[in-house]
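Only a single protein chain was left out; the remaining protein chains are all shown in position.
Every chain is named by a letter (A and B) in the order it is written, and numbering of its residues begins at 1.
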Amino acid sequence: MPRLEAVILPLAALIAGLAVFSLFLIGLGKSPLTFFALVYKAGFGTGFSWQNTLSRVAPLLFAGLCVALPARLGLVVIGGEGAIALGGLAAAVTGVWCGALPGALGLMLMASAAFCVGGAWIGTVGFLRIRRGVNETIASLLMSYIAIALMNHLVEGAFRDPASLNKPSTAPLPAALRVGDMPIGIEVHWGLGIGVLCCVLCWVLLDRTTIGFAARVAGDNIRAAQVQALPVGRLITGFTALGGAMAGLAGYFEVTAIHGAANASLVAGYGFTGILVAFLARHNPLAIIPVAILLAGFQASSGLIQRRMDLPDATILVMQGIVFVTLLLSETLYGRLRLFRPDRWEQRA
Amino acid sequence: MSFRLDRRSLLASTAAMGATALLPGRALAADPLTVGFIYVGPKDDFGYNQAHAEGAAAVKAMAGVKVIEEENVPETVDVQSTMESMIQFDGATLLFPTSFGYFDPHILEVAPKYPDIRFQHAAGLWSADKHPMNVGSYFGYIGMGQFLNGITAGHATTSKKIGFVAAKPIPQVLLNINSFLLGARQVDPEITCQVIFTGEWSLAVKEAEATNALADQGCDVITCHVDGPKVVMETAAGRGAFVCGYHANQSPLAPEKYLTGAEWNWADVYTGMVQTVLDGGTIDNFVRGGLADGFVKMSPLGPAVSDAARAQFEATRAEIMKGGYSVIKGPLKDNAGNVIAAEGQAFAEDDIALESMDYLVEGVIGSTS
Partner (left out) sequence: MSGDLGLWAVPVAMLGGAIRVSTPFLFVSLGECLTERSGRINLGLEGTLTFGAMAGYALAFESGSAWVGVGAAAAAGAGFGAFHGWICRFKGVNDIAMGIALMLLGIGLAFFFGKPYIQPVAPDLPSIPFGFWSDVPQVQAALQVNVLFLVGVALAFGMAWMLRNTALGLRIRVVGDSTEAARAIGIAPDRVQLWATAAGGALAGVAGAYLSLYYPGSWNEGLSSGQGLMAVALVIFARWNPVLCLFAALLFGAAGALGPALQTVGFTSGYYLFFAAPYVLTLALLIFTSTPGNALDSAPGELSITK
């Protein structure tokens, strides 16, 4: 019953992590019950809570995919933040250039620009890995710093709107080039819908196509893949580029749905939260969806916890850290619990 | 530059305050007025956020008011949620989102949804034809404070070079840099000011490196415009330079080297605004004020300030307190040689043109791009 195991173990680990965190709270003289009641209230309890939670999900989905896709090939890419920044900038600049085009066409062009720039940026990481043997974790981190510097340089230089006085930004997008909310009764922009769609498509790619199968073989054992003449180089470049493209889309939605221009606010740490999302989802694109919603709910409750319990804003960080550690620790239990191995139940006696 | 509301908007705003707000003596009512303060960084950063948090602390002491706060709120969809959460869960009716970047698009996105809630934004440029009536912007002419800083700096410098650690070349920062130098040039027109941009509002190591680079250049009085001036103050004093404070009083960090500082006086401003609401009134949508209006204040002069410096400082402050003082006045060129103000031309402290400044004046070593 590996499927059941894959659902129950993470849930058990999540509960164990929250239990450890509860002990932390009790140690500080705070009530865990109040804490979780507030998390529920602020993250999931009312229509507004859901709006608050879901409006934070989109960038986490895309940033999570940016980590999960290369991870299927055994690559740890941690530089999604930079691809988000450059993707957002590319979308904003494209939007300024095609302000006169019909909205739908302009939006497509903007999304394509973000997709391509993000893809090229992280794809370069994969390319450097196969061509030069440069470690992808380090390269993506360095390129992330470089991307953010480049974005700031261009936003405050060549692409700066002179009218953006105290918050240097690109020129504001016309209303036709702003993505609106989905028709679901609460104010959540289309990034959520497209993000969920991308997760599903990536899952299909990984689990239902020969390319995905080849990627998993290569991820398990690069040498075996090479022996079988799988195109490891192209797989690595392709999956890192696709991951980067996803991060680029995160930037696109930040620009077109939230900020209306590119500026330093694009660097908000989504890329790093994406690492957490992907690992918690065990790099399964479908699992990214609930994980991102859960994390977004925790983040949505941060403010209420600050105000009601007099706990610092870092409380949610501590909780995420503890949950992350217990979830990773639970990895050691896979395949070792008899509960999930009916064939071994009889051996107990 | 503050102006009264016209009749229509006044009606809209008073309606927005809700029925209870119209009753005088709301302070006695059962429901306290809930006021939310939102900060972009930690509220004890010795700087921008601390200045606002000190204002919030003063409001907290008022009767009939409940203050809620949230710190480290980024300028993303986060701040929109924070504002809505304060309204929905805590019943806040008056919000002070204090970071400049909260205004466009975040406050402008949320405010139309809550016409009964008042959003008071620091530093924004509210304008009646573009922005909702339940949004107000307020700020102070703190450049005047940097001008006074510059006067003490001009007396203290022996190398005739003073330094400025700046975050980004935006109008508010440029005005501060220019004012600091022009203050120093009141003492000696030969003085120059080296500026270094760090590119970020809060980046400790880079601020320390920038301060060291200024000291290496021989700058012996240093001030800054970053969110938390603690690192600049300590590093500069460690290199033996005098320091002028900014945002809040940093004299405890370098008691011997601290000359004076340009501080926000949000306690007076915020208690005044909250009192207006408690009394059933409406806060003006566009509020500006300087030293005379109690928006800005100066740190007490430090032990290193000479008698001559003290005299000139006090005399100039008295001039500024009369209102309408001009720091930017002709003949004045920028540091690329373009004329900023011809002979006889002057920009008073409340001149709105100063809020779109894009130049560094002659004598400032640095560039805006």
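Throughout what follows, contacts are C-beta pairs under 8 Å (C-beta built on N, C-alpha and C of every residue); 3 or more make two chains touch, one makes a residue touch a chain.
Everything numeric in this text was worked out from a predicted model, so none of it was measured.
Residue B:218 is the one among B:32, B:218, B:294 or B:323 that touches the chain not shown. From the set B:137, B:235, B:249 or B:299, the residue in touch with the chain omitted from the display is B:235, counting the whole complex.
Residues of subunit A that touch the chain left out of view are 74, 76, 78, 128, 130-135, 137-139, 141-143, 145-146, 149-150, 152-153, 156-157, 275-276, 279, 312-322, 324-325, 328-329, 331-334. Seen across the whole complex, the unshown chain contacts subunit B at 41-42, 44-46, 72, 158-159, 194-199, 202-210, 212-218, 220, 228, 230-231, 234-235, 238-239, 252-253, 365-367, 369.
Here is the rule we go by: only the chains that are shown with their structure count from here on.
Centre-to-centre spacing of subunit A and subunit B amounts to 36 Å, using the average Cα coordinate of each chain. For subunit A in complex with subunit B, the residues that touch the partner chain are 41-42, 46, 48, 52, 55-56, 152, 156-157, 162, 165-168, 254, 258-260, 263, 265, 268-269, 299-300, 303-304, 306-307, 313. The part of subunit B that touches subunit A in the complex is made up of residues 68-78, 80-82, 84-86, 88-90, 100-101, 103-105, 123, 125, 168-172, 199, 355-356, 358, 369.
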